[in-house]
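Apart from one protein chain that is not included, each protein chain of the complex appears where it belongs.
Up next, chain A:
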Amino acid sequence: MGSPVNRDDIARLATDFYSLLESFKQTPFYHLIFEIFLILTVLWLVCFRKPRPIAKKLTEKEKQELIDEWQPEPLVPPVDTNHPALNVRVLDGIVGKTIEIDGRKSLNFATFNFLNFVGNQRIADKAIQAVQKYGVGSCGPRGFYGTIDIHLELEERLARFFNFEEGIIYSYGFSTIASIIPAYSKRNDILFVDEGIHYAIQKGVEASRSTVKWFRHNDINDLERLLAEQDKHDKKNPKKASTIRRFLIIEGLYMNYGDICPLPRMVELKYKYKYRIFMDESVSFGTIGQTGRGVTEYHNVDRQKIDLISSTLEYSVGSIGGFAVGSSFVIDHQRLSAQGYCFSASLPPLLAAAAIEALNIMDEENSGLFETLMDKSKRLHKKLLDIKGYRVLGEDISPLKHLSLANSLNTIGRLEYIVEFAQTRGITITIARYLNDEHHLPEPSIRLILNVEMTDEELEFLCTVLQEALVKVTA
């Protein structure tokens, strides 16, 4: 029964198959291609495509739950009440060559009072005259009636002191360099920065959003290496390189280390690799050089080759604020682009008056202030080295030195002991304080600052006390 049916079925199948083949031969070519393509697509969809998750829309209830569940962290983390910053000495009086703490006078080797202008009568008199003329505050930014004639005078005096075309003043030392760098260096530019720079400069570098290339502190070879690398990179794409500005950010005398930058070589490299130099002379202004004009005078480098020198009025000048000097081409730009200048109230006139009088004193022909300071620094340096057991960081002519203990002995605890001991003996010194998010946190150290009015006996006394402290702390 099966076979005749089977044969018929097969024959029918065969006929069907034959007619199918015939129809294939008859269909247009493009139709076949299209059909094959469709089949392949379906195969791909089924086998290879990953299933896309369907975006789940949250319901109102779920959203409300999320909002209710969310718990923020406290605004500030719990604070350690024993932190040194919460237990700082409270003073009440002039912090000059001597300070009175708890009723006892001690010699001050801790504040940035290099030229002993704090408490200077001439400066105080001029400041009082300024209050009697201008009041205390300036009540406005520079653009809106906050420019007082005394500001213009100060800017002109500073420019003249450095023999530059123009100067510009800021109302806060920290904001000076932190506003200057972002005014010139933008997102696509490159900054070659020394690792040991001061925190304020680090903030300026951060605010600029430029590419930063750090080189090891005062290591000119490391800088050359970075410059050569960048040069090689530039040669691959010269068109792009011609739109990237480059800056070298250095300090004249480093606050964190007390050493001086190798300026002549940096100026040479400037013309070879075509970058601009912005030098911060906060510590070296008024302390280094025969006439206090800083590292350019010390190294005998043509000052005009430095594009911009910024500094502060808060250290050797004994006032508040900061300034920058340079050619008009460079400085004038800040009057519209530096945020700390345009959007902040100007310097109170009494502080400007104090700064002008300080400059007058510095400019006096026969003051001999700076030579004396450098001389005393050298002598102090030698005396400190004679106390075997301390590591003394800093140039010999630098009035700012860092003292630390040798190697593994160097802990904050021991240094604090030395500071406390010195205080009991009538010497005020301080540990250099840093925040933890410094780019390159320096080692703990005592920052010694020399006041130009210190006598030899007082320096001798300092060394004696340090010697005793060393003995006690290493015992």
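The rule we apply is simple: a residue touches a chain if its C-beta (ideal position, glycine included) is under 8 Å from a C-beta of that chain, and two chains touch if they have at least 3 such contacts; residues count from 1.
As a working rule, contacts and distances are computed from a predicted model.
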#### Entry: "serine C-palmitoyltransferase", "ESCRT-II complex subunit VPS25", "hydroxymethylglutaryl-CoA lyase" or "4-hydroxy-3-methoxy-5-polyprenylbenzoate decarboxylase" - which is the UniProt name of the missing chain
"serine C-palmitoyltransferase"
### Query
Who touches the missing chain here, A:211, A:291 or A:327?
A:327
### Message
I'm checking contacts with the chain that's been left out. Which of A:11, A:36, A:152 or A:385 qualifies?
### Response
A:152
### Query
With respect to the chain omitted from the figure, which of A:212, A:226 or A:244 is a touching residue?
A:244
### Query
Given the contact definition stated above, which residue among A:348, A:399 or A:442 touches the chain not shown here?
A:348
### Message
Please identify which residue in A:339, A:410 or A:464 touches the non-displayed chain.
### Response
A:339
## Note on the structure
Against the hidden chain, chain A presents residues 58, 63, 66-67, 70-79, 81, 83-86, 88-96, 99, 108, 110-113, 118-120, 123-124, 127-128, 131-140, 142-149, 151-152, 165, 171-175, 178, 184, 198-200, 203, 206-207, 241-246, 271, 274, 276, 304, 307, 314-315, 318-320, 327-330, 332-333, 335-336, 339-340, 343-345, 347-348, 350-351, 354, 428, 430, 433-435
